[in-house]
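For this depiction, one protein chain was excluded, whereas all remaining protein chains were kept in their positions.
And now, chain A:
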Amino acid sequence: MMVGEKKIYALIVEDDRVTQMRHRMLLKRFKCESHVAGNGKEAIDLFRSGASFDVVLMDMEMPVMNGLEATKELRAMGFEGHIVGVTSRDLDFAKQVFNEAGADSCYEKPLTPEYVTSILQEINDN
């Protein structure tokens, strides 16, 4: 994703490989560099190892560490970037719990070009 002239680096935190591929390809369309973590713990470990991302696309339900736990942990670690929850569960419920965990927004899976445009706008507004 491009915000102004700056390239955006995204971390896709998702255990399903089909969704990983789909989201990676979609972000590529928006000229975004993306990396994948298979669960919340892998995402946390990436940040702890010094990796840096502008936005995290966080699946809700994952093995080992779910998206809500990972979101809380990232905020506790001081990550101030954009965290976007993605869910296939009830969206209103997911928005509420992701918001409580510290996410900036929440969208239904799979992400669409319109959702990505909206996320880009959110990042731009911040």
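Throughout what follows, contacts are C-beta pairs under 8 Å (C-beta built on N, C-alpha and C of every residue); 3 or more make two chains touch, one makes a residue touch a chain; residues count from 1.
Methods note: contacts and distances are computed from a predicted model.
Protein name for the hidden chain, per its UniProt entry and selected from "SERTA domain-containing protein 2-like isoform X2", "Myotubularin related protein 7a", "Histidine-containing phosphotransfer protein" or "Protein Abitram": "Histidine-containing phosphotransfer protein". Here one chain is not drawn; of A:Leu26, A:Ala70 or A:Leu120, the residue touching it is A:Leu26.
Chain A residues in contact with the hidden partner, per the touch definition given at the top, are 15-19, 21-22, 25-26, 29, 61, 88, 109-110, 112.
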